[in-house]
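First comes the structure, then the notes that go with it.
Here the complex is missing one protein chain, while the rest keep their positions.
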């Protein structure tokens, strides 16, 4: 992919890190299925399937582990 | 998402950390399917499916790993 | 949840840690489906399904990673 | 479970650690479905299903991560 | 496999690391199903299935954890 879409894993805070995890999760779909048209067609399918939504949530959780570690868990106040 | 819903991964104790893991798991669904109406419709579907509940439990377990690490496993008494 | 059910991730030994992982895995189901009646109805469904049992085992394995790390792998004799 | 079945995560070598991971994976099934009779009935079901075998392999891989870390990856010759 | 396809886990930046994670994910399919013809036949199947795309995304997320850790999370600016 020619475009730069990922500059860094560092984020200002945990919520921004969570949102980066969502982006990381979505980009994999885009790399695997580059057609905008097909992805648009699939969106309502998984958006209305409880199991697909849970599976998406699992991918986000995995990326959030990575992003959180990269940010040292946004260590302010860390015990 | 304009709202601030995640201030920190630090929690007072392990149970609060577990409850944060549940929240992290649910927010992914909300980001992916923003419609309150559709999410409300899906809730009884996965709430009465053993496999969906187990899959949800897997997502929570993954987030709990992250939260526990962020809190240094609530190290009081750590060996 | 008002009740305190998780005091600490520290356990006396690895087997107690494994049993805590099972508890952590089950509590997610309870938070997601609070109805005792529905959970009781689902139990024989997943208890007699090989795939549900394997999926449950996966959740337990994930929690056991967390508990084992929290206990420094019950380091007695660690090389 | 009254019986002691897990003394330690330490093993003499990597292969013994792998075999412990298999045991950890199987014990979760036993805790969740204590009936020997039902488990015996399920065994041929998942033993002849490619997807069930792959899912079992995933559980073992997760436990093997834990056991390998507990043994400091059997550090002999570690770079 | 006689060919050298993986020289190192080090990459110049996070995006290159993400793309390596995609490669690592695809190579597993190639090792397991070496036939170019069969893989070509399967591609449209999973490329148009929301659940297969999410599952692929999960594999990429797991490899990205590994690559990110190997690169110390591309630590420039790490807090």
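Going by the order they are written in, the chains are A, B, C, D and E; count residues from 1 in each one.
Keep this in mind: a contact is a pair of C-beta atoms (placed from the backbone, for glycine too) under 8 Å apart; a residue touches a chain by one contact, two chains touch by 3 or more.
Bear in mind the structure is a predicted one, so any value in this text is a computation, not a measurement.
S.K.: Using the touch definition from the header, name the shown chains in contact with the chain that isn't displayed.
M.R.: Touch partners of the hidden chain, whole complex considered, are D, E.
S.K.: Touching the missing chain, which residues of chain D?
M.R.: 13-15, 18-19, 22, 46-51, 53-58, 60-62, 64-65, 68-69, 73-74, 76-79
S.K.: By the contact criterion defined above, which parts of chain E meet the unshown chain? Give residue numbers in ascending order.
M.R.: These residues touch the chain not displayed: 1, 4-10, 24-25, 27-29, 31-33, 38, 42, 45-46, 49, 51-52, 55-56, 58-59, 62-63, 65-66, 69-72, 74-75.
The rule we apply is simple: only the chains that are shown with their structure count from here on.
S.K.: Please give the intersection of the contact partners of chain A with those of chain C.
M.R.: Joint contacts, listed by label: B.
S.K.: Answer with same or different: of all residue numbers used at the interface between chain C and chain D, are over half used by both copies?
M.R.: The interface is built from different residue numbers on each side, given that under half of them are used by both copies.
S.K.: Determine, using the mean of C-alpha atoms as each chain's centre, which chain is farthest from chain E.
M.R.: Max centre-to-centre separation from chain E belongs to C.
S.K.: Indicate the whole-number Å distance between the mean C-alpha point of chain B and the mean C-alpha point of chain C.
M.R.: 15
S.K.: Mind checking the centre-to-centre distance between chain A and chain D? Centres are C-alpha means, answer in whole Å.
M.R.: That gives a centre separation of 31 Å.
S.K.: For chain E, write out the residues touching at least two other chains, lowest number first.
M.R.: In chain E, no residue touches two or more other chains.
S.K.: Could you classify the connectivity of these chains, where an edge means two chains touch, as line, ring, star, complete or other?
M.R.: Drawn as a graph, the chains make an open path, so a line.
S.K.: For this entry, which pairs of chains touch?
M.R.: Every pair of chains meeting the touch criterion: A-B, A-E, B-C, C-D.
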